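Removed: one protein chain of the complex. Kept in place: all other protein chains.
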Amino acid sequence: MKALGDYMAVLQKDLRLELRSREVIYSILLFSVLAVVILAFGFTWVSKNRNATYAPGALWLTVLFSATTGFNRFFDREKENAVFQGILLTPVSRAGLFLAKVTAQLLFILMTEVVFVPLILMFFNVGLALPGIFLAELILGTVAIVLVGTLFAALLMNARVRDVLLPIIIFPLSIPILLAGIKVSTLAFGAPLAEDPMKWLHFSAGYDIILLILTVFIFEKAVDL
Amino acid sequence: MKRWTFLTLGVLVLLLMPAALGMIFFYAPLERTMGVIQKIFYFHVGYAAMMMFGFGICGIASLVYLSLPRAKADVRMYADAIAVGAAEVGLVGGAGVMIMGPLWAHEAWGTYWTWEPRLTLSLVAFFMFLAYMALRSFSGKGDYARVVSAGLAVLGLPALYFIHVAVSKWGGAHPRVVFTGGLKSGGMKETFFMALGTMLLTGVLLGWLRAWVEVQQVRMSNLIMRVDALRREVTDE
Partner (left out) sequence: MPEVFNLDEVGVVFDHRYALYRISLAFPPGAATVVVGENGAGKSTLLSLLAGRLHHHAGTMQKNEALVGYLGHELMLYEDLTGMENLAFFARLWGRAPERSELAEVLDAVGLSGSHDKVVRAYSRGMKQRLAVSKLMVSNSRVWLMDEPTTGLDSRGRKWLYNVIRDAVSSGVTVVAASHIPAFVQAVADRVVVLARGRVRGVLPRGDGFVDQAFEMAGEGGA
């Protein structure tokens, strides 16, 4: 049960650090709120009656872009003093370490979503017809983005052009989740689509599980090269 | 032995290429509604096949590379070389698809771009392997860069499969590509398979060449290591 202990240790450490500086949450939050406002302005200023059509896309673009801005910030603190190297030189469980970083980042992004998702509902003037399904998809989608983002942010921590590399890696790998997310949100915002939202939830959960297995595998292979 | 297989393949491609071109432009009849534009299709399918095979092989070779222990350096070297070769051939195919797809779409459906399942999938796959190549070129030369980019290729496979399920299977009613009907006219079918076969063989040839270059690079750096060792043997003490 070393893995669980290490998981808790790293998670507690990350939450404590974030509580102290709040820089990851603040940077994601600020970016996402601005993004929501700009997207709302761009989409609904002229064509005022198509809000429900644009809201799902605006939502998922905000999730994707704001999460991406957070990953590098999150790993900056592991870069200083090469402390991530220091962690890897202890007999820490690699899977525990990776999943703790994933959990922490997931919590930070979900916290910002608590703020900017209602803003989207407000600015785009849409209601939630299926709140439960909407929430489930939001979480499943965020998990997928965080798994991919955390893996490559960790592995490319010391790459010179990581600011460029990270988005071009995360965006294509997030397309399945964008597809599902946009479908489910469209349904959840009350648009008449002849589709079963549960199908898309299963789809997202399946993608999450496969990503979970593969990202842990790749992380272990890469750090103990 | 391997050299002869390679050379035979090269000669075969050199012979097939003009033959396929000749068949496309002089043997296959003009399609009734689309006219000469329809001939794009003989190239287009070949490029698409190159792309999908390339990315698939890259993903599988990368998985092999990641799964093998460090001690199996030789097999790992080949797996990695095959992954690079396949990825670059896939990118060439992808570029072809991305240029010809919109041209075809414009003639067939009256618009340059549509989120047609195949186009969507091709576009995402293309970007994914652009990222793969960027990762390989920007994150250094060593084993670490290889492992990280192999990781991306491995993740690419399920991502593409999920996108395929989402857009092709559940995508609803999308325009069917017209070629299934068009192939019935005499001479088109032969031309189609000739073109496809030629393109795939060309892909194998190019991928092989690229993989060989990669292997030679590894061998060359091993050789430089040997030279450094010998130099030290002579100059030290």
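Every chain is named by a letter (A and B) in the order it is written, and numbering of its residues begins at 1.
We adopt the following convention: contacts are C-beta pairs under 8 Å (C-beta built on N, C-alpha and C of every residue); 3 or more make two chains touch, one makes a residue touch a chain.
Quick caveat, the model's predicted, so the values are computed rather than measured.
K.L.:
Which one, A:17, A:52 or A:135, makes contact with the chain that was left out?
P.N.:
Candidates A:17, A:52 or A:135; residue touching the omitted chain: A:17.
K.L.:
Who touches the missing chain here, A:36, A:63 or A:92?
P.N.:
Only one of A:36, A:63 or A:92 touches the chain omitted from view, namely A:92.
K.L.:
Name every residue on subunit A in touch with the hidden partner chain.
P.N.:
2, 5-6, 9-10, 13, 16-17, 20-21, 77, 80-83, 85-87, 89-92, 225
K.L.:
So that we can see where the missing chain sits, which residues of subunit B does it touch?
P.N.:
Residue positions of subunit B that touch the missing chain: 70, 221, 224-225, 228-229, 232, 236.
The working rule: only the chains that are shown with their structure count from here on.
K.L.:
Would you tell me which residues of subunit A are touching subunit B in their complex?
P.N.:
148, 151-152, 155-156, 159-161, 164-165, 168-169, 171-173, 175-176, 179-180, 195, 199, 203, 206-207, 210-211, 214-215, 217-218, 221-222, 225
K.L.:
Hey, which residues of subunit B end up touching subunit A in the complex?
P.N.:
66, 70, 124, 127-128, 130-131, 134-135, 138-140, 143-144, 147-148, 150-152, 154-156, 158-159, 162-163, 165-167, 170
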